[in-house]
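Removed from the display is one protein chain of the complex; every other protein chain stays in position.
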Amino acid sequence: MSSKLLEGKKGIIFGALNELSIAWKVAERAVEEGAEVVLTNTAMALRMGETAKLAEKLNTILIPADATNVEELDHLMKETMKHFGGPFDFILHSIGMSPNVRKGRHYSDLDYNYLDKTLDVSAVSFHKVIQTARKNDALKPWGSIVALSYVAAQRTFYGYNDMADAKSLLESIARSFGYIYGREKNVRINTISQSPTPTTAGQGVKGFDYLMDFSERMSPLGNASADECADYCLTLFSDYTRKVTMQNLFHDGGFSNMGMSLQAMQQYNKSFEYDKEHPFD
Amino acid sequence: MSSKLLEGKKGIIFGALNELSIAWKVAERAVEEGAEVVLTNTAMALRMGETAKLAEKLNTILIPADATNVEELDHLMKETMKHFGGPFDFILHSIGMSPNVRKGRHYSDLDYNYLDKTLDVSAVSFHKVIQTARKNDALKPWGSIVALSYVAAQRTFYGYNDMADAKSLLESIARSFGYIYGREKNVRINTISQSPTPTTAGQGVKGFDYLMDFSERMSPLGNASADECADYCLTLFSDYTRKVTMQNLFHDGGFSNMGMSLQAMQQYNKSFEYDKEHPFD
Amino acid sequence: MSSKLLEGKKGIIFGALNELSIAWKVAERAVEEGAEVVLTNTAMALRMGETAKLAEKLNTILIPADATNVEELDHLMKETMKHFGGPFDFILHSIGMSPNVRKGRHYSDLDYNYLDKTLDVSAVSFHKVIQTARKNDALKPWGSIVALSYVAAQRTFYGYNDMADAKSLLESIARSFGYIYGREKNVRINTISQSPTPTTAGQGVKGFDYLMDFSERMSPLGNASADECADYCLTLFSDYTRKVTMQNLFHDGGFSNMGMSLQAMQQYNKSFEYDKEHPFD
Partner (left out) sequence: MSSKLLEGKKGIIFGALNELSIAWKVAERAVEEGAEVVLTNTAMALRMGETAKLAEKLNTILIPADATNVEELDHLMKETMKHFGGPFDFILHSIGMSPNVRKGRHYSDLDYNYLDKTLDVSAVSFHKVIQTARKNDALKPWGSIVALSYVAAQRTFYGYNDMADAKSLLESIARSFGYIYGREKNVRINTISQSPTPTTAGQGVKGFDYLMDFSERMSPLGNASADECADYCLTLFSDYTRKVTMQNLFHDGGFSNMGMSLQAMQQYNKSFEYDKEHPFD
């Protein structure tokens, strides 16, 4: 599918680690739809991941930047504007990480230095990206900024830990800065609340497979894939959605507005059969 | 527990069918807390239920009224004011019924006369009660009106059918009329979104027991009982909550803000063990 | 702008009365983007409006149908399938009307026959359209249904009257049926919550111009126009949004997530200067 939806558009993609990454898919699809992109990631991610391959494949440049570091972001914005010959059209923020999750710290026993890190990497970085873009006047009028979120920002999922709080903060930053950047430059800022997705980050969450199954059965259209998420992102970068801003947009096959599906309940009910057959468990 | 929270307050209770009814519990507890109440129900419900017993027990009167019939509501308001010697303090609306559910009509094959009935009985009746109360100037300043709702107003539960739409309408009426009655007479109007409760009506919903189990395991505090709901209602009738209005208040042990609990997931996961042991099911 | 976003898609458009109508714009833009459409409206609207002109301009057919009448809808679905040679891809529902608003009945003095009419025309009609489409198996897998809503479904606007309740009901129907039609046929159902728009219907609302001004100043991107709404609709009919369902999507320049903008407040504050200069008003 290509309607050249982004013909002539230019943007920065944060967070394309490997082929599983949503950001990877967005970069690929954006180019298919006529856009030019600059890729960026932390030095660490560049060593561990395959972003360089993607840059090669898309015939574009890759500029290292730590999204928690304002100086590096400033450098990124300036280099990107140099590359594109001026201001550009869109930014994708697909960044999240919790040392508390990684180190197995329970939510009732958080390490507060780790929590600071979770919030800084997963949420405050979004503010830093936007503030730096704006100070450089890096985005064209009617530009579009998108960050990826998860429904844990609204509802508690065991094991998602302090990432839930980071996502709430992230969505709030989208609203707060959406107001400022919107009234000044008509730049819109939104978050996409995506189905659980088997990216490298996603798979790190406790009990991820079971959650995927439950989420799949609860969602009338099933979980949304990374590919589908990329397509949805493109609509938000396009000129067809110019008055959508400060929103958190669920891209999840309907999960967010389900209370209980027949399919999930039928599966759940089998557990009672199991209990009957294993009364001493 | 009695703090005489409602000392000197007077009100009408709609929908006390039998001991399982939330309205029944509210009536009992309101009286324990110092209130006087008038009971009301449809003629049909009075025949089938035990409201008369409750009136006797609480030493009060029972005035038949069909909440979808404005004339009967008008009569109810006038008689209640006569009984109380003037305007009173609170109203509980605990009414809901779907002929589509009763007759097993699927949501994709609704009978539209039945749907009209569902909406009229379960939602529009709330408007009729309030409009009639206001026209009779039946409520004192800072009076309080509460209706009972369910989270299906926000999220879809299979089998809950057109009652979900009725609850959405009900909650909207609380907001719309809360504005009007609030600015004029400081009367507040709220809905309580209660856990699934094994009342006579609740038990009519398809797969109710399984839903109760899931809801119980998802809610950190477990499902809220009818007794607990009654206590919560009382706070909304009391003078401690005078600035709460136009709200839908979840009284559900936390269910509404849960995405997935460990307990529910552990139970769910057993279903896969069952599947392994019964590969040909 | 045309990316042939809807190349090969076919659909029905309800509610294109005249050039001011959002549905009118959607029809025009859908065709520009490669779609074929069938127009429909009530016999009354066909007499009063200019839908026939649009049909001529778009070189398509116009099939009269009252969206509250299941038989007429059935006829519409069958004729449309005949016209298109089989099932089609999308439906736009842009229908709303309140006799209480028209006749100046205040929300605290509703005529309940009028209220039934408001709910039937503005909300239940959406269920009827979908149920009839589904019974005729009129939509292809991954089809898309959109209805137009307004933020009054969530928040009370004086003068919007019983239309607020109708919009709540409408959005609930989108969720309820979105579950059913999604799990069966992957058809998605969403509502777009649009800025106040100076259509023939919109202008009928009390104090509409002032509300437009306030809304414009509150929204960082200003009010969304009918043209912009049409573009946004197209994304929801396209294949780029296949996993978005059961959602209410705000297309409003950010209004829905604003509490107070500087611009609106500065305007508001002038009113106090006026008060100072006119102390006896």
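We call the chains A, B and C, going by the order they appear; numbering starts again at 1 in every chain.
Just so it is clear, a residue touches a chain if its C-beta (ideal position, glycine included) is under 8 Å from a C-beta of that chain, and two chains touch if they have at least 3 such contacts.
All of these numbers come straight from a predicted model, not from anything done at the bench.
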item: Touched by the hidden chain, restricted to displayed chains; value: A, B, C
item: Residue of A:Y181, A:F214, A:F250 or A:Y268 touching the missing chain in the full complex; value: A:Y181
item: Contact partner of the left-out chain, one of A:L119, A:L236, A:L249 or A:A264; value: A:L119
item: Option from B:S94, B:T199 or B:Q247 whose C-beta touches the chain left out; value: B:Q247
item: Residues of chain B in contact with the chain not shown; value: 1, 3-5, 7, 175, 178-183, 186, 188, 195, 220-222, 224-225, 228-229, 231-232, 234-235, 238-247, 249-254, 256-258, 261-263
item: Interface with the unshown chain - residue positions in chain C; value: 151-152, 154-160, 207, 210-211, 213-214, 257-262, 265, 267-275, 277
item: Residues from chain A at the interface with the omitted partner, ascending; value: 70, 107-110, 112, 115-116, 119-120, 124, 127-128, 131, 134-135, 153, 155-156, 158, 161-162, 164-165, 167-169, 171-173, 175-181, 246
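The working rule: only the chains that are shown with their structure count from here on.
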item: Contact graph of the chains (line, ring, star, complete, other); value: complete
item: Far-end chain from chain B, centres as C-alpha averages; value: A
item: Chain whose averaged C-alpha position falls nearest the assembly-wide average; value: C
item: Centroid spacing, where centroids are CA-atom means, of chain A and chain B in whole angstrom; value: 40
item: Whole-Å gap between the CA centroids of chain A and chain C; value: 30
item: Multi-partner residues of chain B (at least 2 other chains); value: 155-156, 158
